[in-house]
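Note sheet for the following structure.
The complex appears here minus one protein chain, its other protein chains still in place.
Our next item is chain A:
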Amino acid sequence: MEIKVKCNCGVENCSEWAILELQGVVESQPSIANQIQGLEIGRLCCSSSSSQVNYTFTVGYHELSGTKVSLKKPLLVLKKNKQEEGSVSNNEVDLEVIGIIRHKILFKNRPKAIISRPQVKDKKASD
């Protein structure tokens, strides 16, 4: 079986996606359960000191610090499409390149607890 990997964006026009990566897991209050669509996770701030650009991500009462990283090997975002009824090929799926990721903001330091500002909606589970 042969599945073609389509790309309608071409070399120049591939949409750029991004990644925010942290160690550990973000959890919501049990009352929220699975209704997290649209829910705020946290606030991302940027600051610069002498040579570096730093990022701070505040989730609940945790503060994470991180940096922007360029991916040595870029990631492509592929989408699996189920073939429509009556299509020419006899495969059930095809694949399409819909985006590229070249950078991510990575938080890999231990989170700092902010005691003075407890958030009600979200909490961060530490590793």
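Note that in this section contacts are C-beta pairs under 8 Å (C-beta built on N, C-alpha and C of every residue); 3 or more make two chains touch, one makes a residue touch a chain; residues count from 1.
We adopt the following convention: contacts and distances are computed from a predicted model.
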{"item": "Undepicted complex member, UniProt protein name, chosen from \"Ribosome biogenesis protein BOP1\", \"Sister chromatid cohesion protein DCC1\", \"GPN-loop GTPase\" or \"holo-[acyl-carrier-protein] synthase\"", "value": "\"Sister chromatid cohesion protein DCC1\""}
{"item": "Interface with the unshown chain - residue positions in chain A", "value": "1-7, 9-11, 14-26, 36-48, 53, 55, 57, 68, 73-81, 95, 97-99, 101, 103, 105"}
